[in-house]
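Step one of this worksheet: look at the structure below.
Left out: one protein chain. Kept in place: all the others.
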Amino acid sequence: MTDRSDPLRTWIGSSTADSITLAGRDLPSEVMGRLSLTELALLLTRREPSDGERRLLDAVLVSLADHGLTPSALAARLTYTGAPEAIQGAVAAGLLGAGSVFLGPAGDTAEFLAEALGAHAGGRADDETLAEVARLAVGERVASGLRVPGLGHPVHRSEDPRTARLFELAAAEGLLGPHARLLQHVAGAHETAGGRRLPINGAGAGGAVLVDIGIAPGDVRGVVLIARTAGLVAHLAEEATQPIGMPLWLDVEGRSRPTGPA
Amino acid sequence: MTDRSDPLRTWIGSSTADSITLAGRDLPSEVMGRLSLTELALLLTRREPSDGERRLLDAVLVSLADHGLTPSALAARLTYTGAPEAIQGAVAAGLLGAGSVFLGPAGDTAEFLAEALGAHAGGRADDETLAEVARLAVGERVASGLRVPGLGHPVHRSEDPRTARLFELAAAEGLLGPHARLLQHVAGAHETAGGRRLPINGAGAGGAVLVDIGIAPGDVRGVVLIARTAGLVAHLAEEATQPIGMPLWLDVEGRSRPTGPA
Amino acid sequence: MTDRSDPLRTWIGSSTADSITLAGRDLPSEVMGRLSLTELALLLTRREPSDGERRLLDAVLVSLADHGLTPSALAARLTYTGAPEAIQGAVAAGLLGAGSVFLGPAGDTAEFLAEALGAHAGGRADDETLAEVARLAVGERVASGLRVPGLGHPVHRSEDPRTARLFELAAAEGLLGPHARLLQHVAGAHETAGGRRLPINGAGAGGAVLVDIGIAPGDVRGVVLIARTAGLVAHLAEEATQPIGMPLWLDVEGRSRPTGPA
Partner (left out) sequence: MTDRSDPLRTWIGSSTADSITLAGRDLPSEVMGRLSLTELALLLTRREPSDGERRLLDAVLVSLADHGLTPSALAARLTYTGAPEAIQGAVAAGLLGAGSVFLGPAGDTAEFLAEALGAHAGGRADDETLAEVARLAVGERVASGLRVPGLGHPVHRSEDPRTARLFELAAAEGLLGPHARLLQHVAGAHETAGGRRLPINGAGAGGAVLVDIGIAPGDVRGVVLIARTAGLVAHLAEEATQPIGMPLWLDVEGRSRPTGPA
């Protein structure tokens, strides 16, 4: 399939004995001391961000970095209980729960919104068009028996405190784009279509904003993992001195009872 | 062991139906729009960073975010080949290789330097003292048949291009502290002790600088994983459109030959 | 949501200070020395297997334990290169590639076949019925632009050597059931429907047989991971003394070239 003499090409990074290149830039002289991790992350997804875009990315990332003792944080801490010498395993365990239920909806919302715009907006982004796009896209999901991504949260049942703040920051930067605005219409269309009134959740709002600042919808799921890693690392730093994993296990062990087969 | 009525306490984050708190701050009003991901990461390890400390942390993080098609990046890409629908698994696979050989040495160096200062420096940090601490600590490692952390790199055999730049940035911020300076003495002491002349590697330099800006040595291994996640996410965004995993597999498959048992 | 005084109930296992119970049996006296790992695995999915069922499960498991230097095996070996002290991480990295492309199709096939029988067979399993079920189910997939699970393999383009043997073993045990027989009709229906002639792959055949011996379709993806763990552990035992990860990295590193942005 490949000619073994073909080079393997990557834009991300490369190194020689005396140089390291990231994203087409010399790492020591053009990246270190010049770019923040957030700016590098944007750059690696091939975006040359404006200051406003960088500030919004930071706002999204900090909003999704942590959410307390979630299943993901608990899995990381319980893994640390068994293997404190391999912290990379505990972080990995925490990330593995970022799927369709938690955090993954950021990417699902991004893809849903981008597809809806592509299918129904005809390049327009006025409010009337977005309302109609929302009506059509929500209708299709409901008709297929599918959930509408970006709506609802098991803890924040009425309002997700991250959402309004994020849209406010996007507006202040002049970057409240068609994906975020469509998501606002989607929430309304869902209620109109007879679904429950559900708040826009923080993951969905973040996913919409990331696409508006130029991140490919398919990359959103990955980008938010950078944020979550920061949160997990903090949990594990705390776990090392104030363990929750071991007492939680002994508590569960004490409460567990065998059941007979069904 | 625990009274089940005891609360589980964490400083990292918590949420109620209408609020989210991170690091003792209200997430929407005090973190979003105010702190970068890097600043939040420092904060979560309970540091209130100065601007210089924040800039140095960013310099360390971008220096360790990626190093090209490393075993870690290849593992992530090959995992994506089999499970493109679960990108969190591909990122996790990449992080799992950040152990004793790659990236983990950042933390090992941090702990080695902190222990050496604790055991031998008596609270002093003048060059003469650090030279003696280095001589003693290197001597102990060599006598025990152990490698000295922070020295040597399989690709950068003569100089690691990240190291001098990082120390220069630390000096410019007035933050070239005792751990980084001790590491410079350690390289010399290793050569004097009859070892090969080995460059200070970027992971070791980064680990030393992180301790100098106040991160606990035991937390260094975790903190550098935040950076590596950003690099892995970039590799996977590229892999989605320019795959290396599948052609690499078919190439390996074509070159593989069965061996008989030893 | 839960009353904290409610017990957490599980059938899998429990322990007290002086006893361990698995699957409702006393581990030391009723499991150890009496059941093989394969029998315990069946039991834990709440099956009391006959001898024939146990032999078929073993046949499926050994058929899916390994397939040479696959992306999954390479990811495990490359992870070991970076973290040889944490072999659980290398095994985990290998398993993480068992998704929609590799190995996961065992479960996808199981669910596809079970749904097709549920929707179209009306409780019958004669050849005429199965041929019609196959025609309908393949037609629905093709009409939706979806691939038909269980067919095709990137290496075994004409015949997958595991498939015929597995069906032969199932027939010899009198356990060639409706799911495996339906899969045979599916391959024919796919060709008739104008698709390419594709072999039934080993994962698909295994998935069909597992449902026929009573494993729930939704559990198939998990059960085959037991087999793959055995293969990965063998690769890592070999990697410890005959490394492929490090030379593969250096080979890739030497072939890699930076690309400019698209």
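So that you can tell them apart, the chains are marked A, B and C in the order they are listed, and the count of residues begins at 1 in each.
Keep this in mind: a residue touches a chain if its C-beta (ideal position, glycine included) is under 8 Å from a C-beta of that chain, and two chains touch if they have at least 3 such contacts.
Please read these numbers as outputs of a predicted model, since none were measured by experiment.
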Practice prompt. Could you tell which one of A:S14, A:T70 or A:Q184 touches the chain left off the display?
Written response: A:T70
Discussion item. Touch as defined at the start, partner being the missing chain; which of C:L69, C:A125, C:V142 or C:A193 qualifies?
Written reply: C:L69
Item to complete: Mind listing the chain A residues that contact the chain we can't see here?
Response: 4, 68-72, 74-75, 78-86, 89-90, 92-93, 96-104, 154-155, 242, 245-246, 248-250, 252-253, 256, 259
Worksheet item: Which chain C residues touch the hidden chain?
Response: 1-2, 4, 8-20, 22-23, 27-29, 31-33, 35-38, 40-41, 44-45, 55, 58-59, 61-63, 65-69, 73, 86-89, 91-93, 95-99, 104, 155-159, 161-162, 164-166, 169, 216, 218-219, 221-223, 225-227, 229-231, 233-238, 240, 242, 244, 246-248, 250-251, 254-255
Worksheet item: Residues of chain B in contact with the chain that isn't shown?
Response: 6-11, 14-15, 21, 24, 46, 83, 85-86, 88-89, 92, 96, 252-253, 255-262
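Throughout what follows, only the chains that are shown with their structure count from here on.
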Worksheet item: chain B-chain C contact: same residues or different, taking over half shared as same?
Response: same
Practice prompt. Please work out the Cα centroid separation of chain A and chain B, and write it as a whole number of Å.
Written response: 23
Discussion item. Just the number, please: Cα centre separation of chain A and chain C in whole Å.
Written reply: 30
Worksheet item: Taking each chain's centre as its mean C-alpha position, how far apart are chain B and chain C in Å?
Response: 36
Worksheet entry | Contacts with 2+ other chains: residues of chain C | 83, 85-86, 89, 92, 96, 252-253, 256, 259
